[in-house]
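A single protein chain has been omitted from the complex, and every remaining protein chain is retained in its original position.
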Amino acid sequence: MLRFVLTRLSLVIPTFVGVTLLAFLLIHLVPGDPIETMAGERGIDPARHAALMKEYGLDQPWTVQYGIYLLHLLHGDLGKSMITHEPVVSEFTTLFPATLELSLCAVLFAILLGLPAGMIAAIRRNTIFDHGIMGISLAGYSMPIFWWGLLLILLFSGTLGWTPVSGRISALYFIEPTTGFLLIDSLLSDDPGAFRSAVAHLILPTIVLGTVPLAIIARMTRSSMLEVLGEDYIRTARAKGLAPFRVVGIHALRNALIPVITIIGLQVGTLFAGAILTETIFSWPGVGKWLVDAIGRRDYPVLQGGVLLIGTVVMGVNLVVDLLYGLINPRIRHRS
Amino acid sequence: MALETADPPKAIAPPHPLREFWHYFRANGGAFAGLVIFCALAMLALFPDFFAPHSPIETRPDALLRPPFWETGGSFAFPLGTDAIGRDMLSRLIHGARLSLFMGGTVVLLSLAAGVVLGLVAGFARGITEIAIMRLMDVMLTLPSLLLAIVIVAILGPGLINAILAVAVVVLPSYVRLTRASVISELAKDYVTASRVSGAGTLRLMFSTVLPNCLAPLIVQASLVFSTAILDAAALGFLGLGAQPPLSEWGTMLADGREFVLRAWWVVTFPGLAILVTVLSVNLMGDGLRDALDPKLKR
Partner (left out) sequence: MRYKLLAAASGLALLLGVGAASAKTLVYCSEGSPENFYPAINTTGSTFDASSRPIYNRLVEFQIGTTNVGPGLAESWQASDDGLTFTFKLRKGVKWQTAAGFKPTRDFNADDVIFSFERQWKPDNPFFKVTSENHSYFNDMSFPKLLKSIEKVDDLTVKFTLNQPEAPFVADLAMDFASILSKEYADLMLKAGTPEKVDQNPVGTGPFMLVQYQKDAVIRYKAHPDYFLGKAQIDDLVYAITTDASVRLQKLRANECHVAIPNTADLESIRKEGKLQLLDQPGMNIAYLAFQVEKKPFDDKRVRQAVNLAVNKKAIIDAVYLGAGVAATNPIPPVLWSYNDEVKDYPYDPDKAKKLLAEAGVPNGFETDLWAMPVTRLYNPNAKRIGELMQADLAKVGIKAEIKSFEWGEYRKRAQAGEHQMAQLGWTGDNGDPDNFFRVLLGCDAAKAGGNIAKWCHKPFEDLIVEAVRTTDMAKRTDLYKKAQVIFKEEAPWLTIAHSVQYLAAAKNVEGLKLSPFGAHIFYGVDIK
């Protein structure tokens, strides 16, 4: 087992170095001059331009810059934002909980609806339920979520006035960011309205971000269930006269879940891509919106740090899923 | 339909693979519907000037934000209304179909070509070349696709061509992995050894012997990539990083109309609907392709 863990870890390290190089190089290739961008209409004189280039280390050759970059990385220093002059890491850590909260809710939403939907479709194969559910899930899978978000806002916030338009909580509530998860923080505050407000703000973004994972999970559950239902031991169980519920609910589901869980674990990247768009539409103060804003402002250090940190998070989650999968499934463990 | 004409006129005892494919494909109602919609879209994309009632870029200061014909104030002159500077929505949508399909198609071709070559090289070369290629793919897969695309566009600058390149790069790893995996499993088979013994060169082995036998999964993958490409390109457009005005790319149109979301619902509703319908039709076809080409699922 230890060997398995070590092999997996050793695979991660070169990838991580690759990500640092990628993050560094990508940003270094950007043509614009960030100092000029900051200067706006009023321009900047050459002497001050040079001084600022030096301040941000932009005058060094890129190899040197990469060396310095790695050295700083080892000290946990990802640089400072050129706009706010705040350390990138601290900006990331204040914004990341918002993204995490939204993503977790979206995954939960996708699982809670996707699993039963997929099961029903599998059990009632080739009925109207099956076709309906699969049709809807294919539509969900094909959805441009940035448009989906706008539509939901138009309907539920605009026309019906049921949900708030954007943000995480009404500005009237003063919540101390203890954990950074507003659902928890607002419960900790003694104001019951705060929690309700936080929940109301979460509904639409959760639906929007959860749509694609929901579709994937439903389809995956269905095909996985179909495969398991066709296997011998299920037929045997059925033949032995076990109640259909027991057969499907216990035997089949348990075995069908393994690939589904893996799929969920591997959705982190997709989820984050969705979060970029969802956060932009709902002005959700998370990491995705932060990065999109950083591109607009040519805030190199933020972009660089953000790409690296997100890459690291995705890698970390994939690794954990991988290890867990190995734990559950000894066949995988021995193969590697 | 193109597939039917490609069919040999006299099919004999074991059905020709294409005929068999068509049989399975047509049995799938969804896939057939997808094909029909897609063909209709392709017609629009090929002959936009024939279908579009107006020029997609002609501005009309006297007809700003006209609603669709069924709303009060709308008229059949602009069936789906006009946008903020008085351009006909329907015409822009039709011309947008050309852009979207073009983007999707180019991405598929570019990434398929590059991905297959890299995958073949990795599968044949093994050793350090393989490790280098596969590690690079791992790194690319580590970053969320849209994020990577955004960063690439940030480097190249926004625009139609750059958005295509960015998306093509982002979808590359899936082809490379797929090709390499199939190559490795094919290489172990007898027919490869046979042709190797009979003196076939590596290039010949790669492209004439092994590649045709890995095609089925690649085709299914291509249909997936096609729909992903359309979605991602539209997302880039929506973030202001894709095709630039006055091009009527659907994502760009959405972003452009966003400020009018409360005042003129049609400027955001139709472009999104167009994206959804297109992607859905491609995915329906893709499902049909997979069922038809995947022997495991054949009934």
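Think of it as A and B in the order they're written, each chain with its own count starting at 1.
Here is the rule we use: a residue touches a chain if its C-beta (ideal position, glycine included) is under 8 Å from a C-beta of that chain, and two chains touch if they have at least 3 such contacts.
Everything numeric in this text was worked out from a predicted model, so none of it was measured.
Student: Given the contact definition stated above, which residue among B:Pro79, B:Pro217 or B:Pro246 touches the chain not shown here?
Tutor: Missing-chain contact among the listed residues: B:Pro246.
Student: Which residue from A:Pro177, A:Gly230 or A:Gly316 sits in contact with the chain not drawn here?
Tutor: A:Pro177
Student: Of A:Ile35, A:Met143, A:Val208 or A:Val321, which sits in contact with the chain we cannot see?
Tutor: A:Ile35
Student: Given that one chain is not shown, which residue among A:Leu9, A:Leu29, A:Ala51 or A:Leu71 touches it?
Tutor: A:Ala51
Student: Hey, which of B:Leu18, B:Val36 or B:Ala84 is the one touching the hidden chain?
Tutor: Checking the options B:Leu18, B:Val36 or B:Ala84, the one contacting the hidden chain is B:Ala84.
Student: What chain A residues would touch the chain not displayed?
Tutor: So the residues of chain A touching the unseen chain are 31-45, 48, 51-52, 55, 83-86, 91, 94-95, 157-158, 161-168, 170-175, 177, 189-191, 193-194, 196-197, 200, 283, 285, 289-290, 296, 298.
Student: Which parts of chain B are in contact with the chain that was left out?
Tutor: These residues of chain B touch the chain that is not shown: 57-59, 61, 64, 84-86, 157-158, 244-246, 256, 258-263.
Methods note: only the chains that are shown with their structure count from here on.
Student: Could you work out how far the Cα centre of chain A sits from that of chain B, in whole Å?
Tutor: Roughly 24 Å separates the two chain centres.
Student: Over in the complex, which chain B residues touch chain A? Could you list them?
Tutor: 30, 135-136, 138-147, 150-152, 154-155, 157, 227, 231, 234-235, 238-239, 241, 251, 254, 258, 261-262, 265, 268-269, 271-273, 275-276, 279-280, 282-284, 287
Student: Could you please specify the touching residues of chain A with respect to chain B in the complex?
Tutor: 14-15, 18-19, 22, 26-27, 29-31, 135, 138-139, 141-144, 146-148, 150-151, 153-154, 158, 269-274, 276-277, 280, 291-292, 295, 303, 307, 310-311, 314-315, 318
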